[in-house]
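One structure is given below, represented as structure tokens, and several questions about it will come after.
Note that one protein chain of the assembly has been removed; the remaining protein chains are unaltered in position.
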Amino acid sequence: METAANKPRWALRALVGAGAVALIFAAGLGVQAGFVEYVQRIILLAGINVILAVGLNLINGTTGQFSIGHAGFMAVGAYAAAFTGVHLAPHVAAALGAGGVADAVTFNLALLVGALLAGATGVLVGLPSLRLKGDYLAIVTLGFGEIIRILLNNAQFLGAATGYSGDSAAGLPTYTSFFWVYFWVLVVVGLVRNVTFSQTGRSLIAIREDEIAAEAMATPTTRLKVLAFTLSAATAGIAGGLFAHMQSGIRPEDFKFDKSIDMIVMIIVGGLGSISGAAIGGIFVAVTLELMRDLQQYRLVLYALLLIVIMLVRPEGLLGSRELGLAFFRRAQKKPGAT
Amino acid sequence: MTLLALDRVDKVFGGLRALRAVSFEVAPKSIFGLIGPNGAGKTTLFNVITGVYRPDGGHVRFDGSELGGLAPARIAELGVARTFQNIRLFRAMTVEENVMVAGHKLQRSGVLSAIFRTTSHANDESALTKRARELLAVLGLNEHAEDVAGSLPYGSQRRLEIARALMLGPKLLLLDEPAAGMNSAEARELERQIRFLRDELGVTIVLVEHNMSVVMSVCERIHVVDHGETIAEGTPAEIKVHPRVLAAYLGQETTADPPGEDAP
Partner (left out) sequence: MSEFFQQIINGLSLGSIYALIALGYTMVYGILKLINFAHGEVFMMGAYSGYFLASGLGVERYTASGGSFPLGLAFVVLVGAMLASALLGVTIEALAYRPVRSAPRLTPLITAIGASLFLQNAAMLLFTPNPRPYPPILREVRFTVGGVIVTNIKLAIFVVAIALMVGLHQFVQRTWTGRAMRALSMNMDAARLMGIDVNATIRATFAIGSALAAAGGILFGLDQITINPLMGVLTGLKAFVAAVLGGIGNIPGAVVGGLLIGLAEQLTAGYVSPDYRDAITFLILVVILVLKPEGLLGVVRQEKV
């Protein structure tokens, strides 16, 4: 439909996209040169957290369906990506020759498989659960998160409790780099933003604001809730895949309820319903995680108090459901073709 | 020719019989009133018609389809729109966005188009915005289009609910106490708007209302319920003097004579 009019539009987008990618690449070089290992790790974790937070915010914040077991989806993505990567790598290397290109292809294919599987798990969990309201939904998602972890704990072919580190003694290949993390941050944030600022997004917010009224206005609430849930599960899967390839191995321990709590803190601090808020929350958690690495108990006490105090004093978090530079987003939404 | 027909509808909640064999027919393009004292079951009737509650007995027929047992979203798709007694707006969204949410009929593209920001997505957004603004104009809410819905004065919120319901392009519009909290001038304006909706947009209207001057002024037929049962149906003139209706509202048997010794 109107392909002639589409060409300049898509050409412009390709250009902007290429520019963004180049920028990320340059930034990556800068970070590698300018910061110590320790800080680099924080920056990578921050990016992964942004993906987690922005994705979780879609279902918890925008749609108002509170899920507290998301670590399970991250686990599915991590394991699926790791397993796929290990088994795919030799085939890709055979086809494209060993080296950076083959690695990039393997990695991204693995990430996509992780996202797909995590998303599928999201559908499985979401379909029965999303009929439930509020507290019940929260508990069921918690239960599912634990079930996933217990299953992984007992899955021998994935290393069970000792964890999965691929086939070689060196562990999982460390594909994760600044470039790939922030490339996927761009993709996920763009995806979530485009969904949020559309009729779909409006419908999701309507479900949050008043589900009964939304239904009365012909909104397909169940379908949309499952959609939002699945998307947020898939993005958690991407984050999981990125996380897995930052270290030599992954264990079910890495995806305990604690991880789900981290994700909740991210979106509460930033403000439920705000994409930029979620990003800020993600960065906050990454920074505190690394800075308080040796003081785990204190970090969790801090998070606990933060959750309570924020709810008592400023429940809308940092940004509420506003965005940084909201005016920019709104204008872009109103004028079609302005992108 | 009937657009909406209720045929001996029952609704029971635990031990309470909220509706007992209620039947009435609404002709297309008419304005039909549903009145009765508080707790009579009027909103329950709306909830049964729109699928929020499932009827425990009887049938609800609309435009050739049986509505009983259908989901509310499906019933809305078929052309039945409503407003709520306790306003249910999407408070955090703007006035315009509230109306746009109901625009599913105007939408051709889906979430994938939204993700990739295709032309069809942009076209849909235009169409939604345009139609929303038209409806806001009809209800006199243009200047508030970008305001947050929760910040609107009460009367404007009620009108916004109507605009939102109209966005569905419905054949039947159920208004639940639209005149609540309005003064005379606003009520007169509402009457004008209701007639406009029927005359210009061809919408059939069923009105639950306590403001008798509005009811008597716009309704062509009125159905009266009390304690979940039908007690009368007729034209405004007939209902005004109907002894059972007067008894239900005033709580004692009265005749059609002007108030005498028994007047409160």
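Residue numbering begins at 1 within each chain, and the chains themselves are lettered A and B in the order written.
The definition used in the following text is that a contact is a pair of C-beta atoms (placed from the backbone, for glycine too) under 8 Å apart; a residue touches a chain by one contact, two chains touch by 3 or more.
These figures come from a predicted structure and were not determined experimentally.
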| item | value |
| --- | --- |
| Contact residue for the chain not shown (choose from A:I24, A:A110, A:V140 or A:I275) | A:V140 |
| Identified contact with the non-displayed chain, of A:A20, A:L88, A:V105 or A:L132 | A:L132 |
| Where the missing chain touches chain A, by residue | 64, 66, 68, 128-129, 132, 134-136, 138-140, 142-144, 146-147, 150-151, 153-154, 212, 257, 261, 264, 268, 272, 297-298, 300-301, 303-308, 310-312, 315 |
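The definition used in the following text is that only the chains that are shown with their structure count from here on.
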| item | value |
| --- | --- |
| Inter-centroid spacing, chain B versus chain A (mean Cα positions, whole Å) | 42 |
| Partner chain A, residues of chain B touching it in the complex | 50, 52, 71-73, 76-77, 81-82, 84, 88-93, 97, 100-105, 107, 110-111, 114-126, 128-129, 164-165, 167-168 |
| Interface residues, chain A side, partner chain B - complex | 1-2, 5-6, 9, 191, 194-195, 198-203, 205-206, 208-210, 212-221, 227, 273, 321, 333-334, 336-337, 339 |
